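So, chain A:
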Amino acid sequence: MQDSLILLVVLPLLLAFLLPVIARYLGNLSGLTGSLLLLFNILLLANAWNSVGYSPKVILLGGFAAPLGIVFYIDKLNMLFAILTTIIALLLWPCRTHNTDVREYVLWLLLLAGCYGVILSGDLFNIYVFYELLAVASYGLVTLPATGASYIAGFRYLMISALGSAFALLGIALIYSFTGSVNIAHLAQIIPDHLHHIWGYSAALLLIIGFGVKAELFPVNFWVAEVYSHADKRVTALLAGVVSKIAVLIILRFIILLFPWQDIFNFLLLLGIIGVIVGEFAAFYAQDLLRLLAFSSIAQSGLVIIAFACATEAGIMAGIALAIHHLLLKPALFLLASHCDRSINDLAGLAKSSPWASALFVILALSLLGVPPLPGFWAKLLLLQSLMAEQYLLLLVLVLLATIVEAAYLFRLFMLFYQRQEMPEQKRITIQGQELYPVITLSGILLLGLFFLPLFMDSLREIAMQTSNIEAYINTVLGKVQHIGEGNI
Partner candidate 1 sequence: MNIIILVITVSMLVIAAFYVVWADSFFTVLAASSMVSVGLVLLFVLLRAPDVALTEAVVGVALTGVIYALTLAKIDLWKINDNDDNNDVSQSKQ
Partner candidate 2 sequence: MMIWDDIFLEVDFWINIVSIALIVIGIYGIVFSQHLLRMVFGLGLLEAGVNILLVKAGYQKEAIAPIVTQASDTMMSNILAATAQMVDPVPQAMVLTAIVIAAGVQALALSLVIRIYKKYGTLDSHVLFLAMERDRHLSLNQKD
């Protein structure tokens, strides 16, 4: 059954290839095919979720056993991210009824195919290829508004991203020259013991920096603000919510399986905490809502990185919780902010003109901040607990301080929203229409999650346990094929 999960990657590609031709006959309906495909993907994933169960599965592509061919590794964590990606993509799908270039749908489909490939793949170079696929699709998508600023932002994004990709490729070249393999399970057998010296570290740094570009990791994240504020808001929501978390997922796999060394963890902790602090302070000084959200996104990614860099089960659990929370919440916030593309001071009295939207915004932002009993609180609590358990007290204090800064600018925003003084008529902003439905759905999912909190915690713990189990990963991928070398000679 789980073999059919390969269709997750293949069908979007197939539809993307065919869509420019099909669209001539379907006309305005062509956008609908993508939504149908995503629905089918959800069914596929739901079907496979039960069959995966406790033991992870592996798909051999081309029928070649693990170190030779490409494999897809399927466990609960990957499935979870695939499901969330599908749901968010379905909600954000640009289903306009008229005047949409069919090529926009094509780029969305290709971006999704890249996301699925990156999530599921268990092969270093294959991850690189799909990562490039989603990167190139996102370059096309961020320049869709066709304004001069979006072109410049897109160009800078492309340059940074391509630089990162070159670094990642350099890292892969290093790893390949030392080990002669690119299969992650195979490398997990070799690298931790045999490459535990300066070259292993340099490969790790190159890979982390390379894949960190999309993960909004500290030194390579200065594209975030300009791209997020100039791109189409649905694209921004997808990039900030889903793609950055997928990149973090790759980094998690790397540090768990390939580079489980304390120095790398410390390095990531450092990058993460700098990201949190820089992000929160930049958000504090931001002049408009979109930039504020973009910088807070950097800070949130930093939190996830910190949690993962604890590299304990509790840390991984906290990281997954934070990632899921942010993945559901940030798209909603960006969609709400899509009409407020102006200076913050223009938002005064927003609650008067659009009370529901601002109430939703406040609730979501409070959850982002981590106010009990909203879901964000539980995720942040897990992070603090895991930091406590690892005795990273300084980090804990810094995270709390950053939270205070976050609280400062968010509450300033709320005060503005509920100000009595009303804006003059022509400057008033109203939020309504299509953007609101995905937002309501997303907040509904988040708030419903609260009712199933214990259940959710249990499954998270189980996923974290499965993720940190290196033996299981290696055995699943390589276990049944030890004889392949002799078999063919």
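Selection criteria: all candidates are chains of the complex that A comes from, given by their letters.
One rule holds for everything that comes next: contacts are C-beta pairs under 8 Å (C-beta built on N, C-alpha and C of every residue); 3 or more make two chains touch, one makes a residue touch a chain; residues count from 1.
Nothing here was measured: the structure is a model prediction, and the numbers come from that model.
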Original post:
Among 1 or 2, which chain makes contact with chain A in the assembled complex?
Top reply: 2
**OP:** Could you please specify the touching residues of chain A with respect to candidate 2 in the complex?
**Re:** 125, 129, 132, 136, 139-140, 143, 147-149, 151-155, 158-159, 162-163, 165-166, 169-170, 172-174, 176-177, 180, 182, 226, 229-230, 287-288, 341-343, 426-427, 489
